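Removed: one protein chain of the complex. Kept in place: all other protein chains.
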Amino acid sequence: MYDIEHYVEAVSVEDAIEHLKADPDATVISGGTDVLVRLRSGKGVGGTLVSIHEIPELHGVDRLLNGTLVIGPATCFTDLAKDPLIRSCVPYLGEAVETVGGPQIRNMGTIGGNLCNGATSADSAAVMQTLNTRLVLQGPDGSREVPVTEFYLGPGKTVRKREEILTAILIEPQDYVGFTGCYIKYGKRRAMEIATLGCCVRVKLGAAPADEAAENGGGQETAAQDMQSGGNPESRVISDIRIGYGVAAPTPIRCYKTENLLRGRSAADPSVYELIGEHVLEEVQPRSSWRASKEFRLQLISELARRALREAMLSSLGNNLFA
Amino acid sequence: MESVGKSMKRVDARGKVTGEARYANDLKPKNCLTAKVVHATIANGRVLSIDTSEAEKVPGVVKIVTCFDVPDIEFPTAGHPWSVEPAHQDIADRKLLNERVRLYGDDIAAIVGTDNVACERAERLLKISYEEYDPIVTVDQALAPGATPLHPNLRKDNVLLHTSFRSGELTYEEAKEKAAEEYGADQLLEHSAVYQTARIAHCHIESATSWAYVDTNGKVTVTSSTQIPHIMRRVISQALGWPVGKIRVIKPYIGGGFGNKQDVLYEPLNAFLTIACGGRPVELEISREECMASTRTRHAVRGEVKALFTRDGKLLARTMDEYSNGGAYASHGHAITASIATIFKDLYHDEYGCRSDATTVYTSSATAGAMRAYGVPQAVFIADCLADDICQAGGFDPLKFRMDNCVGAGFSASNGITYYSYSMKECMRRGAEAIGWEEKRKAYAGQTGSVRHGVGMSIFMYKVGVHPISLETSSARMILNQDGSMQVELSATEIGQGADTVFTQMASEITGITPDRVYIISTQDTDLAPFDTGAYASRQTFVTGKAVKKCGIEFRKKILDYASYMLDRPAEELMIWQNQICEKLPEDESAKIDPAAAWADFPDVDFKPFELKDLPNGEDSILRDTGNIEGKPGKVLLDMKDLAQTAFYSLSRSEHITAEVTSHCKENSFASGCSFVDLTVDMPLGKVKINRIINVHDSGRLINPQLAQAQVHGGMAMGIGYALSEELLYDAKGRPLNDNLLDFKIPTSMDIPDLETIFLELDDPMGPFGNKALGEPPVISVAPAIRNAILNATGVAMNELPMTPQRLVEAFREKGLI
Partner (left out) sequence: MLQIINMYVNGRREELAVDIRESLLETLREKLNLTSVKKGCGVGECGACTVLVDGVAVDACLYLTMWADGKHILTTEGLKTPTGELNPIQQAFVDEAAVQCGFCTPGLIMTAVELMGKGRRYTREELRKEIAGHLCRCTGYENILNALEKVLGYPKEKEG
């Protein structure tokens, strides 16, 4: 049995916030795959669990008229990965959460929990960074929006207050339309694994700034459709690129400087792979732990960036990349 | 044969797929109390005091016992048969709870409560004070001058035991001088290296678990997930200071053991706790973390080796200095370390000889004990890394080098264990052919680029049982039912390997009663089941198989005697065939197969002739008995059911037909085989992808080919984990870092490729049905074969297990490959 004193099944977000506010020893629980493991290890015992497990409005994925994707934080990884909107708009996010644990854990664990546990090793972390995801936190004093890039304070620490609930995860069209991407999880095993490193590279190719603007306007367009206009790499430039990492620093990070360096370069330029591999090293701060040394992580950071970029380009250009 | 050699479905398969098979924890009564062990939070030192006053107040706490409350008795835990000679007895070096803390997580107190939360809350309220000494986690720390002896009453330092083994008369230096004379100094090459294996956990999916109560007859009764119920009974008796007869151990189905449950773990403490609670049932379920940190592990071993060989690939001499991390308590003592040294020595033939020195060292870390193949995976890793490094240095083909230098036909070890049937080279030949050795070695030569392919191999030899190092004894009982079916009762244990099924096949083979009417009693209850030492080594089909065969012969004789009475015909004219008493017709001499004849065309396959008269009392007739089918069945005379009914209820001659025998096995043999691996190394990521892996086994005749293959699969997967990912890690304070199934990397279904197996079914004249060791061997040669394939792919010799991505990347960097 888990060492708790009280248990509350919240019927709504407001109800959950009420309970969290009323009881200073209360913790929110969603999928349970992190909270219960912590309890079992003796951390945070003897308190109250406020469950948001059964609140329907926190589940599912939707797209607003302006193209913004709204992910319900209690959506489990399995449902997220197979969601048609996720598959068409941000397939790499689905692929990333498909690498979490094993199937049963993915049936239970939620995307909101993956963010709120504050782990740099969370499998969605690198992708979320590249998506400029916005997180809606609702608390006793109302709602606020926090960009995921400002969400993390340190290992296991986020700006979310104890009595706040993550109610929505927002991805805006300018952050996904026209992009292709690739997430690579590096682990010692191919399943049931905590990431040694996670790397996401997403690119958007364009012919000229004018075309790019046109593409941005069409919120309904998907990366897959955009790919059809792929064509010859010689005439394509990297109009945008996003590089995100998990476990490359105490929190998930973006590599903005490297992104700036690569933006505008020709898709046919073979040096982009060497450049990304070299320059990301200046933006990361991996640590040595018993799981992996700093040196080893640096090797992975470079190598995975090259490989993820290549995969992302391949998705855009298909075989033309090597034509 | 009728039953033996057939792929009969497991007798327990249905119960296991329906979830109806009961394991220890499934059988506990309602309202069972639960216990929790309190573990030390220092690695080396002494408990000065434990204040339980606050903890006692937690609602639901029933009893707290500390290291100051247990009997002052030190006891051994190894799953060895007891020795009546004190010099050969296992080392008694631990109490139920220990005031002297010898590892982080040592057992210092236990709490019994109504539920786990009560126990955990109480644990947090214990006030424990320690006197702390420096942790001595590694062999080097433990051997350093001034290191605190962990068992000062037993050993002045931390050397548990040191032994030296050798073949040949010359020392290595003398061999070198002589070789220089014989071959010329310029014809000689040498290689030296240090190889290191990892400490790993067994990771049976059912943790160590038991529950105990005091029965109405005053016996403390322990239901446990164990491989060794009868040995456990003796050890509990020693630990409590109670007579053996007052202890009862029940072993139901168990969720894997792999040698960890060949030790007595927490059962003596569980027995003590129920006694302390007035005999109320108490369960003691060890958590996964405790199971990994505080039960037993595979010995981490360092082998410092040297080899002398000629430029044309002849092995002349080797030496090994082996240091084995035994952990905090002796468990199996020096036996495993010694086994490593002897197999290292015996696996290859050194023209001038080999010396191997073995040292087991006490350290303040998890106790090392038995694990599948009892040290031989370590021995073969060291021996076969060395073999391939010799080949690399001399430019030899590893297959040819092994063909030329491996242990030969008719080899007999210094203790008398002999290759009665030998096919090591034929195993190699078949494995090489299956993987395409020659073509692949050619194709993979001179690769460039960051992704490379390699092919590698490794060989093994393995003793079947423990004779003559230790006692091999086994009993069997057979009972006829009124319907002509029978029970078989043994204390050899089913631990997942399929023992119950193969014993059913054997009993059927000998008695002529079909397998569907042979009911094996899977649960061992030491009050009921005849004595056997249990599941360890790869002994049961061989040693217990003889007991089953001997018992079956006697049982059959009793049935035929009764048939003789009913039919008024001499028993010699009768046989049992498919549940019928038949006339026995003379056997067709031409149909008899000489087991050696089938292999006559294979020059490297050898049967060692032996004289039946040399065998101990009565054993020759057991080995010679080819089952019930000595003759051909003729006319059906009587149904077994009618015979059984009559035997039970006859007013003139009522007889309950049973048989019970002890078989004292004084034979042993070697099994052998090899692994071949084809793999791809992605050097920048340090990733190894196994494309093909093939295990070839000569385990004699297979009792059940389908189950044999399944056993090999499991061993291969365990070998892959051993090679690439498994390692228990500790920090400098001796705290375990990865004592859970997330961080300790046993392979998942996505990490294992398809597994290929090849068997050579060469009858062994010493096996009851021509069979010999199978359970443990599959794990042995996998890791060195993978290592040698990585060497072939990249030219990089990985000398430390596991070959993790980080270690690979570091090595590739060092060589300038990435």
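Note that the chains are named A and B in the order they appear, and that numbering of residues resets to 1 at the start of each chain.
Everything that follows uses one rule, which is that contacts are C-beta pairs under 8 Å (C-beta built on N, C-alpha and C of every residue); 3 or more make two chains touch, one makes a residue touch a chain.
These figures come from a predicted structure and were not determined experimentally.
J.: Where the complex has a chain not shown, which of B:Ile111, B:Ile495 or B:Val661 is the residue touching it?
T.: If we include the chain that is not displayed, B:Ile495 is the one touching it.
J.: Considering the whole complex, which of B:Met403, B:Ala710, B:Leu729 or B:Ala797 touches the chain not shown?
T.: Candidates B:Met403, B:Ala710, B:Leu729 or B:Ala797; residue touching the omitted chain: B:Ala710.
J.: I'm checking contacts with the chain that's been left out. Which of A:Val13, A:Leu36 or A:Val70 qualifies?
T.: Within the whole complex, the residue contacting the unshown chain is A:Leu36.
J.: Have a look at B:Ile479, B:Met566, B:Ile752 or B:Ile818 and name the one touching the chain we're not showing.
T.: Hidden-chain contact among the options goes to B:Ile752.
J.: With the full complex in mind, choose from A:Lys21, A:Arg63, A:Arg190 or A:Arg287 the residue touching the hidden chain.
T.: Considering the complete complex, A:Arg190 is the one touching the chain left out.
J.: Contacts of chain A with the missing chain: which residues?
T.: Within chain A, the residues touching the omitted chain are 1-4, 6-7, 9, 29, 32-33, 36-37, 40, 49, 51, 53-54, 78, 101-105, 107-108, 190-192.
J.: Since one chain isn't shown, list which residues of chain B touch it in the complete complex.
T.: 7, 9-10, 12-23, 25-26, 117, 202-207, 253-256, 258, 285, 287-288, 495-498, 706-707, 709-711, 713-718, 740-742, 746, 748-750, 752, 754-755
Criterion: only the chains that are shown with their structure count from here on.
J.: So how far apart, in whole Å, are chain A and chain B when each is placed at the average of its C-alpha atoms?
T.: Roughly 46 Å separates the two chain centres.
J.: Which part of chain B faces chain A closely enough to touch in the complex?
T.: Answer in residue numbers: 115-117, 120-121, 124, 684-686, 725, 729, 731, 737-738, 741-743, 745, 747-751, 804-806, 809-810, 813, 818.
J.: Going by the contact rule at the top, pick out the chain A residues touching chain B in the complex.
T.: Residues of chain A touching chain B: 1-3, 42, 45-46, 102, 186, 188-194, 196, 290-293, 295-296, 299-300, 303-304.
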